[in-house]
Structure formats: structure tokens, C-alpha cells
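Note that one protein chain of the assembly has been removed; the remaining protein chains are unaltered in position.
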Amino acid sequence: MSNSITLQKLAELVGGELWRGEPDDVITGLNSITEAAQGEVTFLGNPRYLPALKTTRASAALVKEDLAAQDAREGLALIRVKNPTVAFSSVIRWFGPPAPAFVPGVHPTAIVAPDAKFDPEKVSIGAHAIIEEGVTIGDGTVIHPGTFVGRSVRIGANCTLHANSIINERCVLGNRVILHSGAVIGSDGFGYELVKGRHQKIEQVGIVQIDDDVEVGSCTTIDRARFGRTWIGEGCKIDNLVQVAHNVVLGKHCILCAQTGISGSSRLGNYVTTAGQAGVTGHLEIADQIMVLAKAGVTKSLTEAGAYVGFPARPIAEGRKIMAGAARIPELIERVRELEKKLAELEGKVAKE
Amino acid sequence: MSNSITLQKLAELVGGELWRGEPDDVITGLNSITEAAQGEVTFLGNPRYLPALKTTRASAALVKEDLAAQDAREGLALIRVKNPTVAFSSVIRWFGPPAPAFVPGVHPTAIVAPDAKFDPEKVSIGAHAIIEEGVTIGDGTVIHPGTFVGRSVRIGANCTLHANSIINERCVLGNRVILHSGAVIGSDGFGYELVKGRHQKIEQVGIVQIDDDVEVGSCTTIDRARFGRTWIGEGCKIDNLVQVAHNVVLGKHCILCAQTGISGSSRLGNYVTTAGQAGVTGHLEIADQIMVLAKAGVTKSLTEAGAYVGFPARPIAEGRKIMAGAARIPELIERVRELEKKLAELEGKVAKE
Partner (left out) sequence: MSNSITLQKLAELVGGELWRGEPDDVITGLNSITEAAQGEVTFLGNPRYLPALKTTRASAALVKEDLAAQDAREGLALIRVKNPTVAFSSVIRWFGPPAPAFVPGVHPTAIVAPDAKFDPEKVSIGAHAIIEEGVTIGDGTVIHPGTFVGRSVRIGANCTLHANSIINERCVLGNRVILHSGAVIGSDGFGYELVKGRHQKIEQVGIVQIDDDVEVGSCTTIDRARFGRTWIGEGCKIDNLVQVAHNVVLGKHCILCAQTGISGSSRLGNYVTTAGQAGVTGHLEIADQIMVLAKAGVTKSLTEAGAYVGFPARPIAEGRKIMAGAARIPELIERVRELEKKLAELEGKVAKE
């Protein structure tokens, strides 16, 4: 954590080129392009903010290599980089708060079963955490306060379980998995049979398996399989308030944005993305590279890579045409009415002749 | 928990008939039809997996009584049962992990008010659970670690409150109620009056009453009534991340799938089902046996049993016709344009004559 940096050093820090500005000028902080004040550095990540480069009060900006000089306010120092969004992370680390130190050990108020397997000098377990029987925890893992780890759970190395996250019995986490606060892994899947007018619970004895480098958002729920496993592939990133039902399989490197719902037994390929409030009904197959746009509802298996919109979800070109068409219905009704009138007149005319 | 079973014993276990296969062949595990390996038994529950019966690597399958023999891979042993999905539960119990034993008693780190009423030899209260003043708990109930039970809450017999579930003050649970982790019962309803430009909180002093045999999913929220009660009828099953607002009344045996939202004061009849991400606006009446399909939004009271789709929700036949029609709008625009052109030509022709 530092309070200042010269433009020259800043350019070096981000691996860029000081394209415009005095090398010895001093930058004292960072901010977004619209909120930045004098002395601060900002960046142009999303091209939609290009006009703000003319009006920002920042003193310097990280920009792409192809930016035209006249697109930026005069007097605004410019540092050219390949990817301003990524490069800005170094700036954030420079000015930002220090990452909390890893403090190994078990808080005296944590309840840890005697047979739990981990190296107390290489694992951090916070206050009031619960570690039940048969649990194993890899080195470098941090379990924050109030977390519940059920019996026979296996947690890999260098994971972070934030405060009040939950992993129920027998579930398996790979390495470098992050669970945010309130995430619930391994509750029962939602399954019943109607027997004599009552919903009889179908036992859910499977597990959730979460592979390496997965991140799970706050209050996201991933249910255990009826049997076998609900499986989250390596590198998947899941936002807040997402529902992943029993027996779902996510391939590798999927992105599920907030409030997405994936119904039971559906299988997503690799690099599938679902935008906010998207939904996928049960027992479907979603191919690699598919992007389900915001609020779309997938009701059939999708085999072609590409973006899908609407309910039921359709390929984006088709779906957009339908949406655009919908806006023209009132006009269309008018035109049909006009046609009917004119045709009737014409019919009258022809009949008379 | 067992490691193997003969086909003959398996058929007896599930109350079925060994229709094809050697009675003494040994089965060593179970799995889904697509994931099963040699030696494992599977089942055909959902007819959409019928083709997989030709390709599964399983050694045996539970199937319906009307299955045609040629629909299954040669060499696949077949056991006929009435309901393969239900029958498979016995198989799961045979091979599955043993249910955790009921261990009565109060964990020393639980905080239990002196006036809480329960039989400590018949109730299990986990680590760090909080039981406030005036609480009563029925026999056989298990309160898992980290759970919060507010003052004067009444909990019936044989309930299960999973880790970090929450019941706020004065709410009432019947018998055999299950709350999953992160469920929140009895937070304040969402009510304000705009007074001089500020939203003034309307006090919410009612309760939530949950009747017998209800199951509530992870991170589902059921708000207390403004006064009186928010009421969840007997046998209702509520999935994860569902919102039930203040003063809502659910009849008996309703099913609310994940991410459903029921707005304030709406009343659902018996056997109402809402699929994923469905919504019901406030102050409506939904009759018995109604099924609200995925993502549908109910904006008016519904009196006729049946399925409803779309936004605003309509009876399924009508709604599907509209959805199918929507897909034809681009074509319709073309046809109207063509009609206009032809009519104009014809008008010209007629005028000339």
C-alpha cells in the first residue's frame, strides 16, 4: 500500500508506455473515469466510457494502444497498455489495502472433530467455525469465522471459505476454490414423488464435487445429487444468488451470472456463460461456448455455439428479429386493418364493374 | 450400507420382478443411466432417457412394467417395477451412506435460554446454536450448528434445522419440518409508507406459521406478516432461493421451485406448483391445482386449474399459441408488405380500367 507514484514508475508498473505526460508528475490515487479527481489515475476499459475521457478530472489514464490522442482531454497524461482493465489491477495493488496476512492456526472457539485431517500450521480456521468428523483440509486453506464444514467433506489446498459459508457432508472441493459468505454447498436436491396426495421426499444421497479454481458467490446454492454427484468443472465462476440443482454438471470455465438458475440434471459444456437471471430447465444439454443472455430461458437442448435470447431461448439473430417484430405488432394491426378496408373497397368496385 | 447384492435379492429389495438376467449375478453399486459402469444398477425414470438404455454400461436397470425388451441393450439385466424412480430409493438406501445417527443432547457451546422448553434427552442441539427465551422444541428435533432460534419460537417434533438456518421470534413450526442451511424464516415483511419524501417503515409484528411436513430450501426467505400470519400449509415443499412475502398464504401440498417469488398477501390454493423463476404479484388468489410454468409471471387471480405460461401468465394453450405466433412476426411483416404492394398494384390496375 503506497500513497503516490510518478507517471514514469506507473508506466513501468503496468508494463506500458508513457505516451503523453511528464515522467516526474506524481499520481496520488486511483478511481473510475467518472469519479476520479485531480491527481488520480483512471483507465478506459469499456469503450462506452470513451466520451468521459474528454471530461474526466483524472490526471492520468491507462488506455489501449490504438486510442486517438484527440479522444482524451488535453492535459490528461496517457499511458498505453495492451489491456487497460487488466493493467489497472497493478495500480489497484499499488494503492490498495494490503491483502490480509495468512495467519495459520485454529481459533480456540472453533469446533474441530478430533479426526479431522489437516496441518494446523498451514491452515487457518476462524472463530466459531465447525469442522465435523472425517474432514480433510489442504494446506494454505483459510476457513473464515462461522463456517460449517460437514462430516467427511474434503477440501483441497489454498481454498478460501468466507464467513458463514456452508459445505454439507461428503462434498468435495478442489484446490483454490473460493466460497463467498452465505454460499450453501450440498443441501438436498429438490425431489418428491406424489404418493396418495402427499409429496414423499426422494432421498438425496449424492454429493457436490467442485473442481479446482472455482469461485462461488454469496448465497448461491448448489444442491447435492440424488446419487452420484452434482459436478462443477474446473475454473467455473458462479456469481451471487445462483441456483444449481441436483445432478447438474457444469463443464470447465463456465460463467454463471447472478440469479441464474440451472434445473436438475442439465449438463453444460465448457465455456458456457449465462447472464443475469437466465434459466435452464431440467435434463438439457448445453453445448460448449454457448452464451445465454440476460433473463433468457432455455427450454430445449442447445447444440450450436453462439448467443441465445428470450423465452423460449432462440439464437440471437432470430430472437432479436422476433423482439423487434413484437414492437411492430401495434403498427401491423393498423396495416392489416387498412388492408382489409382497402380490399373491401376494391372488391366493391370490381363487383360493380 | 452394503457393497453388493445379487440380482435376485435386488428384485426383492425393490418389490419388482427379475425379468431378464441371472439371479445370482452380483451388482456392486448404482449410478445414473449415463454415468453407470459395469457392475452397477441404474433405472429408467424419465422416458427421455429411453435411448440411453441401449448404450448404458450398467449391468442392470429398473424399468417400468410396460418396457419393450428390445428397447434395452442386450445383456442388460432388467427388473420390472411399478415406479422405477421410487423403487430406486431402496437401492440408494442399500448402497448409500448410513443416515447420521440421532445424537440427543445440547452441545456445550450452544447458547440456550434457561426457560426454553424441551427434553434434552430427545432433542439434539448443535454447536454454537442459539435458542432464545421462551422457545419450545418437540421431541426428535435436530437443530444443527450455527442455527438461530429467536425468542418464543415454537418448533414441533421430528424437525430438522440445518446449519445456519434462522427462525426469528414467535414463528411457529409444525412437525417434521425441514429447514435447509441459510433459510430465513420470519424476517420483517417489506412495507413502507412514503411520508414527506421518506419511506417510513410499517411495523411487521405478525408471524410465520409453517405446518407439518413442510420443507424449506437453502437461502429461501419467508417474511413475517405485517400482523396475523404468513402461512405455509401442510406438506408444502419449497426449493432454494424462493421469496415468500408477508401475509402470503400457501394451501396444502404446494410445490415452489427455485427462485420463485410470491408477493405480499397473495393466497395459493392446494397443490399449486410454481416452476423455476416464476412470480406471482401481490394480493392475488391462485386456485387449487394450478401450475405456473418456468419464468411465468402471474398478474391476475387465477380461478381455473391448469398450467399457465408467459408474462402476463395465460392458460398454456393460449400462451403457447402466442409464443408460437411471436416467432412468426418477421414472416408476417413480410406478408403484409407483399399484400400492400400487390393491393396497390391491383388498385392501380382497376383504376386504369
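Order of writing sets the labels: A and B. Residues in every chain begin at 1.
Here is the rule we go by: contacts are C-beta pairs under 8 Å (C-beta built on N, C-alpha and C of every residue); 3 or more make two chains touch, one makes a residue touch a chain.
Quick caveat, the model's predicted, so the values are computed rather than measured.
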Full-complex contact with the absent chain, from B:Arg154, B:Arg176 or B:Arg226: B:Arg226
Given A:Thr28, A:Asn158, A:Ser181 or A:Gln200, the one touching the chain that is not displayed: A:Ser181
Residue in contact with the excluded chain [from A:Ala258, A:Met291 or A:Ala307]: A:Ala258
Hidden partner interface residues of chain A, rising order: 30-32, 35, 46, 48, 83, 85-86, 89, 92-93, 96-97, 100, 107, 109, 126-128, 144-146, 162-164, 180-182, 213, 215, 217-219, 235, 237, 239-241, 253, 255, 257-259, 275-277, 294-295, 310, 323, 326-327, 329-330, 332-333, 336, 339-340, 343, 346-347, 350, 353
Chain B residues that touch the omitted chain in the full complex: 109, 111, 128, 130, 146, 148, 150-151, 164, 166, 168-170, 182, 184, 187-188, 190, 192-193, 195, 197-203, 205, 219, 221, 223, 226-228, 241, 243, 245, 247, 259, 261, 263, 277, 279, 281, 283, 297, 299, 311-312, 314, 318, 321-322, 325-326, 328-329, 332, 335-336, 339, 342-343, 346, 349-350, 353
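In the analysis below, only the chains that are shown with their structure count from here on.
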Euclidean distance of C-alpha centroids - chain A vs chain B, Å: 25
